[in-house]
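A protein chain is absent from this complex, but the other protein chains hold their places.
For clarity, chains are labelled A and B in written order, and residue numbers in each chain start from 1.
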Amino acid sequence: MDNQTQNPDLHPPAAEGPSVGRPVRRLEDERLLRGGSRYVSDLIATSDALRVKILRSPHAHARILAVGATAARAMPGVVAVLTADDLAGVGALPCDWQAPGMIAVPLHPVLARDRARYVGEPIAAVAAESAHAAEDALAAIAVSYEVLLAVAEQEAAIEPGAAQLHDALPNNIGYQFRREGGDVERAFAEAEVVVRRRLTNNRVAPSPLEGRVVLSEFDPVSGRLVHHTASQLPHPHARSLGACLGLPLHKLRLVAPDIGGGFGAKLCFYAEDVICAFLSMRTGRPCAWSEGRGESFLATTHGRDHIQYAEIAASRDGRITGFRSRLLADIGAYAIGMGPGVPAINTGFSVSGPYNIPNVATEVVGVFTNRTPTGPYRGAGHPEATFLLERMVDELARELAMDPAEVRRVNFVSPSAMPHRMPTGWTLDSGDYAANLDAALELAGYRALRARQAALRAEGRFLGIGVATFSESSGVGPSIGMGSVGFRRAGHESARVVVHADGSATVFSGTMSTGQGHATSLAQVAADVLGLAPDEVEVVEGDTEAVPFGTGTFNSRSMAIGGTAVYEAARKLLDKARKIAAHKLQRRPADLTFEDGVFRPSDGLGVIPAAAHIGKKVEDKVVHAVFRRRMGMDLPPSDREAGTVTFADVAREAHLGHDLPMGMAPGLDETDFFDPVDMPSAYGTHIAVVEVDPETGQVALLRHVVVDDCGRIINPLLVEGQLHGGAAQGVGQALMEAMVHGMGGEPMVGSFEEYAMPRAADLPSFETGHTEVPTKLNPLGAKGVGEGATIGATPAVVNAVLDALAALGVTEVAMPMTPMHVWRAIERAREARGTKGGGDA
Amino acid sequence: MHDFVYHRASSLDEARRLGAEEAAAFLAGGQTLLRDLKHHRRTPTSLVKISGVLPREIDLRDGGIRIGAGATHAEVAISEVVRERLPALAGLAGHIGDPAVRHRATLGGAVVAHEIAGDYPPACLALGATVHTTGRDVAAAEFFAGPGRTALEPGEIVTAVTFPVPAKAAYVKFLNPAARYAMAGVFVALAADGRPRLAVTAARADGAFRWREAEAALAAALVGDALREVRMPLDGLAEDLFADAAYRGRLAEVLARRAVSLANGAAPGVAVFSHGSPLRIGVER
Partner (left out) sequence: MPDVSMTVNGRAVRGTAEGRTLLVEYLREHLHLTGTHVGCDTTQCGACVVHVDGLAVKSCTMLVLECEGSAVTTIEGLAPHGGSLHPMQAAFREHHALQCGYCTSGMVMMAVDIARRLDEPDEATIREELKGNICRCTGYHNIVTAIVAGAKAMAAERE
């Protein structure tokens, strides 16, 4: 376990030896650093594709009375204009995660027909020779609307008499999903302490730096569509595209080349993909669309957005006996992608976190509002659960005047109790939460921090220390269980590993990197099994023609599930290679060692045991004799004198097939599907240290400590990167990011001038450590790491600010904790205490 | 962006002539103009590129620093003359936008754009600067006519600005977490004649202004404490997602005190406050 404040031992690995566990530098970086990346927009820039622009509803809620495209169609450079009428045969966009109990599932149409239900909803589309011509044509499309009342917030939407989005869903309620375990009523009746709060988890925009982008090319001669899109789910999206268009999948190739960040925003299957493909089919020209940054705030799914009512019941010693919550989750205007399922299942099942809370009741209400639909965003439901729980645990600590770290410790599920079935039904598979917390406390120097906090308070300064612990069910599976929670995708992942005649290898993986470094990490897994160096392994993702099966990248599954599939496929290959080597060396496969790419007899002798030797010699003689008789020619003498065989020798032999064991087919090509039996729980502790300036509400983020447990670490360099980047996004939600709408549903955010993205100067260097409790749920021992830091960071920072301001009587700060919100909370507390004043604290 | 005819002026006279035509716009650094064009806020039919003909020199003249309108913010920030005589101005220039923007954006462009949250306008007002154009010399107070507007006639070009060197000066701003320009900013200067001047930017919806009440309070003593009871009136203050009128007014009050403390301190210059970043201990007290 590493306690260093800087990056732990990250010296590059030696040239030989296994690479898993070592900080291998990324294989893909040289290309990216030289400007050789290939994002979809780069393909568009070098093509003559028609440019597609989308006409979007300017109203949050309106009847569409008429759409007049005639003038637009006649404009110079315009090749086609689409309205809903043109898409009569096209299916609606799928919702692949319908929360159990949804009475109706209002799907998002590709183009709105009778009603627009959020600002930004696509109404029409133009394909033209240039972006300028397309834009000009958009302005010429005449739409007449009858504006309707809109609801822009959950509690307003469920009020009787509120504007209704969908006739089939009264009060705009999509579902009420309940999970209960134990006897919550009794726990609250008998509790010594009960704390109740109303919390908000702010709506955010994932904002990967690359916006969404599509280049679709239909070849009318072959009837084949090649569809380039920045998608985190190439195979599911190919299925969705085929279904929408009525195009069979053997005529559809979906390619996701380099992708500039996803974070969940590119998990949804969107209208623009269908529109571009449809336009290409209609015009016979490639059609391209790229999202402008402003458009992204309207057209791409948002994350989070809960109103949370929580009650925590405990005894005076800090032990939590009951936890009850009612969560109003905003689904937005339509059920699309994973939207409805994320709060219901991921949040609904996760609310007890790493704690042993015997009585839990959760109700998640999915509410439709006239806003851009929500979808998964880094953590996808887990941050919402963790925020809720960690805020309430801190409130409990304050109520009991107990140290927040100690309250957590008292409630942790202990390692001896693992696997632990939570009252909600999911299982924590493994973990040592107390050891992880201790490591974080030590790394942070927690005691010294508390002392410093007291000293500074005496000087009239406000230091805050925030603790948050989390557990996260990553790598969702098994496939058989998905349907029970309404998830219409698989839980398994596939990998095909092929060894070429020279011994190098290619991995075809169904996962899809958007920056996580699969080209390196999956190469490491395969390379170690096959005795290769990582740069002798090429990883191919994101092309449904090259990779026939796949589920994609989400829920931190790529290493745990995808990596395991790679591992197992490579092991099958190695098995076969071993048999070929054994045949060449006249040994039994079990008698060979494989080290540094070489098969050697394990007894070190050039001569084989008599029994096996005789059998082999006889077989050889028979084969030679039969061949001579039939062909009248002699086979070359088998070289059985060599003492060792290299992997490259085996590979060559597998391709040539001159001297393979009897009955063995040539080739070194194995596919594996790994379907996890359950979800490993990643976990960690975050400790944030802030100082607040009460005059201006400025929060200085002084330190941020993360001790993460993602099970077995495949590449510590990549893991560090995920912790830093994940934590930064969590900090962003805590302090500055918010997708804000006015009461009528009008977005108040249209660019980075209103949406606050964290910059380098906002963040400290992160101090990271690791505990490594491998999971037994996959042979790699790996859990997920991509989302954990986001899950833990937001509540740690929020708790830190509240910890700093407790001395000023502040109990709540509006989210996000911008300077104005912090300042206002301080002013309110001051007024409540009856102290006036405009100056120093 | 709408298309336009592009002219590269080869002399100031040619520039004035082209610029006087209808729907013409001058292009210097382009950091505000091009942004406006991309968002369809302006639709000129001709652009006149004047970077090549604008003066860029920075020199001391008659008790003031005269800076050519073509000087970029980066050039002003590293100018020895400005850093030595008016570090608050060098620091101000060095904290406009970001380093890449500062390599292009010019003093002339900033002054002409007169943005509500611009950093140069309060400096011009607090220092009593003079704006030199191809036609005349105008006091800053008369030059800034309203948000986004100046006293310039069509075809008239700003060629330089002279900043009188004060006895003391400082600039303090608090950044909007999203846009990263000022959410409130205060420039304070003690003129050579002993009179304090204090100008505020990004507070009022109509742009930078001299805060007379604050100046009056400081006339007694140029110390932060003198401003303890001075309140920013909330009428007419700008409002956005990150600062409503009440908060913005308070911010302006706090920053005014800090600007005075900084001007009196050992290293007068610029202090920028930004959410997430370290507090600037010493400037608060």
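By definition in this document, a residue touches a chain if its C-beta (ideal position, glycine included) is under 8 Å from a C-beta of that chain, and two chains touch if they have at least 3 such contacts.
Quick caveat, the model's predicted, so the values are computed rather than measured.
Student: For the chain that's not shown, point to the residue among A:Val360, A:Leu717, A:Leu735 or A:Leu777 touching it.
Tutor: A:Leu717
Student: Among A:Gly353, A:Gly515, A:Gly552 or A:Gly745, which one is in touch with the chain left out?
Tutor: A:Gly515
Student: Consider the whole complex, including the chain that is not shown, and state which of B:Leu12, B:Val101, B:Ala191 or B:Ala205 touches that chain.
Tutor: The missing chain is touched by B:Val101.
Student: Need a quick check: the contact residues on chain B for the chain that isn't drawn.
Tutor: Chain B touches the missing chain through residues 1-6, 8, 27, 30-31, 34-35, 37-39, 47, 49, 51, 74, 97-101, 103-104, 179-180.
Student: Residue-wise, where is chain A in contact with the chain that is not depicted?
Tutor: Touch with the absent chain occurs at residues 7, 12, 23, 25-26, 28-30, 32-39, 41-42, 45-46, 207-211, 258-261, 263, 292-294, 514-517, 717-718, 720-721, 723-729, 751-753, 757, 759-761, 763, 765-766.
Note that in this section only the chains that are shown with their structure count from here on.
Student: Starting from the mean Cα coordinates of chain A and chain B, work out the distance between those two points in Å.
Tutor: Computed value for the inter-centroid distance: 44 Å.
Student: Quick one: which bits of chain B touch chain A in the complex? Just the residue numbers, please.
Tutor: Touching chain A from chain B are residues 174, 177-180, 183, 228, 231, 240-244, 247, 250-251, 253-254, 273-279, 284.
Student: Going by the contact rule at the top, pick out the chain A residues touching chain B in the complex.
Tutor: Chain A reaches chain B through residues 691, 693, 695-702, 731, 735-736, 738, 740, 748-749, 752-759, 761-763, 818-820, 823-824, 838-839.
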